[in-house]
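One protein chain omitted, others in place.
Every chain is named by a letter (A, B and C) in the order it is written, and numbering of its residues begins at 1.
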Amino acid sequence: MSSPPSQAALRRLAVTRRIIYLLVAIAVAVPTLSDLACDFKPSPWAEKVFKKVESLKPGSPILLSFDFDPAAMEELHPMGLALLRHCFKNDLHPILMTHWPSGVGISKQIIEKAAKERGKVSGKDYVFLGFKPGDYNLILNMGESLQGAFDKDFYKQPTQGMPALEGVRSLKDIPLVIDLAAGTAIEMWIAYGRDRFGFDLGAGCTAVITPDLYPFLSSGQLIGVLGGLRGAADYETLLKRPDRATKGMQAQSSTHVLIILLILGANVHYLSRRMGAYAKG
Amino acid sequence: MAAPQETTSRSRRTVELVVLAVLFVAFAGASAAGKRPANAPDDWWVTRLGVVIAAGLTLIMYSFLYRDNPLFKMAENLFVGVALGYGVILTWRQSLKPEIIDPLFIDPPHLHAFWMELARRSAPIVLGALLLTRISRRAGWLSRYSYTLMVGWGAGLSIPITIHTYVLQQLKPSLGLVSKVLGDAPAGQQASFWSTALPVLGDLIILAGIVSVLFYFFFSVEHKGAGSFVSQLGIWFLMVSFGASFGNTVMGRVSLLIGRMRFLLHDWLGLGP
Amino acid sequence: MWYKLTIPLILCFVMGLLAFVHEFVPHPWSAAFREEMTTWFRIMGGFAMFIGLYALLHLHVSRIRRQQAGWGYSAFVFLGAVLTIGAGVFEEIRAAVHDVPESAFSPFDWLYDYVQVPCQATVFSILAFFMASAAFRTFRARNLGAALLLISAVVVMFGRVPISEEVGRLAGAWDIFPRAADWLMEYPNMAVKRAIYIGISLGAISQSLRVLFGIERSYLGGGS
Partner (left out) sequence: MTRRGAARCTAFALGLLLPAAAWPAESAPGLAPPPASSFQAFTHPSDDGQTINLEWGRSRDEASGVYYVVEMASNEADYKAGRFRRVARIPSLAKLKSDEKRLRNYEDEAVNRANKQLHYLAVEPTTAYPDDAKTVRERDCYFRLAIVGTRMTKEKRPKAPEPLPEKPEAKPRMPVLAAAEAKSEEFLKQLESLQGTLTKATETKKSLDQLKRQLDALRQAMAEADKSSESLGQFPAFLGTLARAAEAIEREWRPLATALYLRLVGPIEGQSAGVTVVHDECLGELRALDQALANRGPAALRHEAEHWREQQAQEEAEAKLKAETPRKEEYEEVEVEKDGEPVFVSEGGAPKVVKARATLPPLVRPQAEGFRAFDLPSDDGADIAVEWRRTPSENRRTAYVVEIAEVKDGVPGPFEKAAEVPSLGAEKSDQPKFFGFSEANKLLHCVRVQPAAAFPPDALALRQRVIEEQMAWMPADWAPDTDFPQRLPPLLAALSAYVEAAKGICADIEALRGGLAAKLELADKTFLPELAGYRAYADRLGRFDAHVGSRLADALKDAKQEASRRSYAFRVAIRRGEETLHIQQDNKPKDALAAARPNLFKWFKLNNLVLSLAFCSVVYAFIGLARRNPNLFIRKIAGLDAVEEAIGRATEMGRPVYFVHGLGGMGGLSTIAAVNILARVARRAAEYDTRVRVMNNDPIVQAVSQEVVKQSYTEAGRPDAYNADDVALVAPDQFSYVAAVGGLMVREQPATIFLMGYFFAESLLLAETGASTGAIQIAGTDSYTQIPFFITACDYTLIGEEIFAASAYLSREPKMLGSLRGQDVGKAVVMIAIVAGTLALTLAAALGYDWSIIQKLFEAF
């Protein structure tokens, strides 16, 4: 271990740090301002989700659970928007809910934006159930009776006999559920929802938790996953409707390259120093 | 992270204040520059004001990059407060009102229905109220009656469900690992050599990974001899997977930054495509 | 005291046992039982959330009262909370008095959209900067493990962004990097995560067991 550095050294470090901050800012800002198009092949897991949604017949219900808050918005907002656009494009009946009180606002924004684009009507073409506490208890409850768990939707309309919920009495009647989550909600949906009531479960999540989902992908408990902003961009590409996420990919590339260069440079220097130390003995 | 040199001389302070003032002026100017689009709704300015304030808060949050500062602390606490208020109101709107007020006092068309509802809901309402006693120090023990019920339910339920989801469901594919490839490879697939060998290789890697990592977290035997090798293998696997998580974490954070940058440049300043 | 500790623990055990058993019983009773219980806990959930919110408020109150370091900032927590709750209550009343058109301006949503959202969304984006600087200053291949970690990190980071395909084209195989990244995720990473899940789940089960048998009592708060 090296002996602790002097104040001067620390000051130098502080300066280098600010230079790096500047570099990052540039690496993000420049591509954001420029409008370079970038093409890429959607990842297979995203394609699986898309195909699944595509395979649903018009008018069939699809449950979307937006279990995230503004902290994860920048990643999951585009994803949710793309998903809902897809649902409305194929005239599915999305049923939107959230387990997070702080997620209600975003969910509302997203679904109302998507619905406005296609002139879809709440209660007729889609349902926004809003938020209820209870986490896995809520899921189990919906598994017994959806109208029992949410007797009114977010706009205070009774869900009993709502046209958009035609033939949906519980989770058992829903072919596909997609959970957009920033936390452990996906595992909750797998354990308490998918494994008991047998619907297909797709996931969209922040990049941070994407790697944790692969066991479920390989065991078939998840049909597919959209990982982070890239996942959203993949979906937009599949939907042929590029938007925020796709535009973000350039900045993503440049910043990643910058960080990679930083890591490599620093380590090369570090290793060479260590080699030198060995050489001296 | 806060800059090391917390020891800030007076002169430095004044410099910072000046810079701050300049920045503020710049900010105000930039915000004022946003022009009113034609045929905008008459509550346009409300939105615009919102965007300006949001931009200001965003910039204040970023000021943490320079150093932890009062403005940052204010903004942080402010949004904690707003989030809290939001939670309170939503819990009322979406949970307590529809679960307690409406079904008891609004919906029932006649008295009998009211009594039936009361009978159905009194128990959870009472238990819920008991939860509130947790606030008090003396009556706090009452809340245990509710807590133990909830926790007990959760615990009892979670045992078989965990076995189902995390043990059985995960074990089954792991058992079929190599044989799945060899066994009933549908005719037409098993032609080329590599189309068999590579998946088999991959499966073996998975197998080694699972076992070695499990063994690394196995504390009842000393990791000696072969054991030490296996646990070493486990560490390596762990590291590779942590690397994957690492890369994804970076990716996620960068995405957030991109989003905010878009907000600042497009929505606030109206720059770019 | 027996009614303060013993009975609650017994309740916990009985409830847990019922929950466990009903998982294995197909009879309609068990479904009815589950529906009843989940409804209960859904309703109780509302109160539970209030407890959580109260705890947070209480923390700041005490901080102000004790005048701890930076107690002044806690005032802003209250400012935010009061503003938002006020707005919410105002809207409740407005809705009660006369029916409001969808397009009406909602201060409650405004506070959410333009205060909570930007702050919360920004907080973690700051980390992007820190990651970059840490990448340069501290992420070292100190040993084989760390080296492996960094390598796979770089592979994933590069493989998941479009530019890797451009570079791949130059190299001849356009999808080599994405595929490398996917392979890392689907083979070694998957294996490790599966093992970790199995380990964690065993831990969770034994935790539940301890709770059921009253060996673990840390969750019992509120006066002793």
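To be clear about the criterion, contacts are C-beta pairs under 8 Å (C-beta built on N, C-alpha and C of every residue); 3 or more make two chains touch, one makes a residue touch a chain.
Note that the coordinates shown come from a computational prediction; the quantities given were computed from them, not determined experimentally.
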Item to check | Chains on display which the left-out chain touches in the complete complex | outcome: A, B, C
Checklist entry - Touching the left-out chain: which of C:Phe78, C:Phe108 or C:Phe124? => result C:Phe124
Checklist outcome for this item: The one residue from C:Leu11, C:Ile43, C:Leu111 or C:Leu150 touching the chain left out of view is C:Leu150
Checklist entry - Of the listed residues B:Ile89, B:Leu177 or B:Leu264, which contacts the missing chain in the full complex? => result B:Leu177
Checklist outcome for this item: Had the left-out chain been drawn, it would touch chain A at residues 1-5, 10, 13, 85, 89, 117-119, 158, 160-161, 195, 208-209, 212, 240
Checklist entry - Which chain B residues touch the hidden chain? => result 1-2, 4, 6, 38-39, 41-42, 64, 67-68, 72-73, 76-77, 80, 107-113, 159-160, 163-165, 167-169, 171-172, 174-179, 182-184, 186-194, 196-198, 200-201, 204, 207, 210-211, 214-215, 217-223, 238-239, 242-243, 245-246, 249
Checklist outcome for this item: It is residues of chain C that touch the chain not shown, namely 20, 23-29, 31, 59, 62-63, 68-70, 99, 101-103, 123-124, 127, 130-131, 133-134, 137-140, 142, 145-146, 149-150, 153, 196, 198-200, 202-203, 205-207, 209-210, 213, 215-216, 218-219
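By definition in this document, only the chains that are shown with their structure count from here on.
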Item to check | Selected pair, greater C-beta contact count between A-C and B-C | outcome: B-C
Checklist outcome for this item: Closest to the centroid of all CA atoms, by its own CA mean, is chain B
Checklist entry - How many angstrom lie between the CA centroids of chain A and chain B, rounded to a whole number? => result 11
Checklist outcome for this item: chain B to chain C, mean C-alpha position gap in Å, rounds to 5
Item to check | Whole-Å gap separating chain A and chain C, where each centre is the average of the chain's CA atoms | outcome: 15
Item to check | Per-residue overlap in chain A, given as positions that touch at least 2 other chains | outcome: 13, 17, 21, 24, 28, 73-74, 101-102, 105, 132-133, 210-212, 215, 218, 227, 230, 252, 255-256, 259
Checklist outcome for this item: Shared-interface residues of chain C (touching two or more other chains) are 37, 39, 41-42, 45-46, 48-49, 112-113, 116-121, 123-125, 128-129, 131, 135, 150, 153-154, 157, 160-161, 185, 189-190, 193-194, 197
Checklist entry - Given the complex with chain A, which residues does chain C contribute to the contact? => result 31, 34-35, 37-39, 41-42, 45-46, 48-49, 109, 112-113, 116-121, 123-125, 128-129, 131-133, 135-137, 139-141, 150, 153-154, 157-158, 160-163, 165, 175, 178, 182, 185-186, 189-190, 193-194, 197
Next on the checklist: Can you tell me which positions in chain B touch chain C when the two form their complex?
Outcome noted: 1, 43, 46, 49-51, 53-55, 57-58, 61-62, 64-65, 70, 73-89, 91-93, 95-96, 99-100, 121, 123-125, 127-129, 131-163, 165-167, 170-171, 174, 202, 205-211, 213-214, 217, 235-251, 253-254, 256-257, 259-260, 263
Checklist outcome for this item: Contacts from chain A onto chain C in the complex sit at residues 13, 16-17, 20-21, 23-25, 28, 38-41, 43-44, 69-71, 73-74, 101-102, 105-106, 108-109, 132-135, 137-138, 140-141, 144-145, 148-149, 210-212, 214-215, 217-218, 227, 230, 249-250, 252-260, 262-267, 270-271
